[in-house]
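All protein chains of the complex are present and in place, except for one that has been dropped.
Here the chain labels run A, B and C in written order, and each chain numbers its own residues starting at 1.
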């Protein structure tokens, strides 16, 4: 997809990110892609979730579904890059793909379905949240950022 | 599957497990199923990975592939249970299914493909690991534990 | 101190809590004492921070100062207990002591100064928080719970 905006998130694997087998303990990969996902939207120009919660009640992009393939391990001292992009926009959700690599070597591939969410209205369960339609202006912001990438 | 051994792992959600949206930050679900997965094998009678690394070079059950569905959020104060079972044994891998629930309410469902792994022989990459065939005696230990569950 | 209420928090050390040296990675001890600290107040009868934030603007007991001594390592498979008590009440803060042990063997001792905090009024910095005087009714709840322990 020539016109897909990709944000690259850089990170260093630290000693404490690794387990007794001396390799990255896999929940940390999800920690990093969660950060990479937020940075994608920051790069598109979306405000912080603090601001969006105050202004629109939208508290973030909770994960609905994820699939991950762990191809090769990483260890501390490694410099990793995560290439993130939205590979599909749906009405009330979107698909993000994250490719975690060390140089050119692909280590982990993670696909996520996320939604923009707000608290559920009736208040019977204070933690219930619900998806809202993808805000049109945000979709446009992302499209504009993607347009820059068209060649 | 009437003869599938299920191990139930209990946990409390803590304040620090939650994010600014006040719900469990999803990488923590993976942290918990990783523990639940190990406890499954402890229950079957397998030794600790420390012992197996010393005796057979097997350093654990790294994850190859995972799929997760996040149905409902949890928050701190919640008491959760994870029901874990091996739903398929293959020659060099196995499938684990984890159902995370609050009482009878299913919150998250995670399927994992894991392997028993050891360090890769040639040493060119000290962190390269490779799958070994599922050890027959361990498969038997699990089968014996499962047999107890047949009704 | 014969009349000091002690709450004991039990935990299992998991594989993922350990680092490449195969021992508990020390930030996890702070994770656990943070949970132990909250459970202490739950045991005294204080509501959850969600409720106190809604009703009094008090969002928790942030840490002001801590000291920790690491005497012996722990590893996965270990069952640990944390004995927590408030060893000093001050006007706007209190001192908690946590003793982390494996059976009778003391592993880690952590002293904390914490405050009850709310958001700072003027809003110039949305994350600025400030200590409030220890609420008299909560101090009483804790005293009542402590009284039960007098012999």
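Just so we're on the same page, a residue touches a chain if its C-beta (ideal position, glycine included) is under 8 Å from a C-beta of that chain, and two chains touch if they have at least 3 such contacts.
Everything quoted here is computed from the prediction, not taken from an experiment.
The chain not displayed here makes contact, within the full complex, with A, B, C. Contact with the undisplayed chain is limited, among A:31, A:98 or A:114, to A:31. Here one chain is not drawn; of A:4, A:48 or A:105, the residue touching it is A:48.
Mapped onto chain B, the footprint of the missing chain covers residues 15-16, 18-20, 22, 25, 27, 50, 76, 126.
Within chain A, the residues in touch with the undisplayed chain are 12, 14-16, 22, 31, 34-35, 38, 48-50, 60, 75-77.
Listed for chain C, the residues touching the missing chain in the whole complex are 19-23, 25-28, 30-31, 34, 49-50, 59-60, 62-70, 72-75, 117, 126-129.
Just so we're on the same page, only the chains that are shown with their structure count from here on.
Between the CA-based centres of chain A and chain B the separation comes to 24 Å, rounded to the whole angstrom.
Chain centres here are Cα averages; for chain B and chain C they lie 30 Å apart. Distance between chain centres (mean CA atoms), chain A to chain C: 33 Å. Under the contact definition stated at the top, the residues of chain B that touch 2 or more other chains are 22, 31, 34, 49-50, 60, 75.
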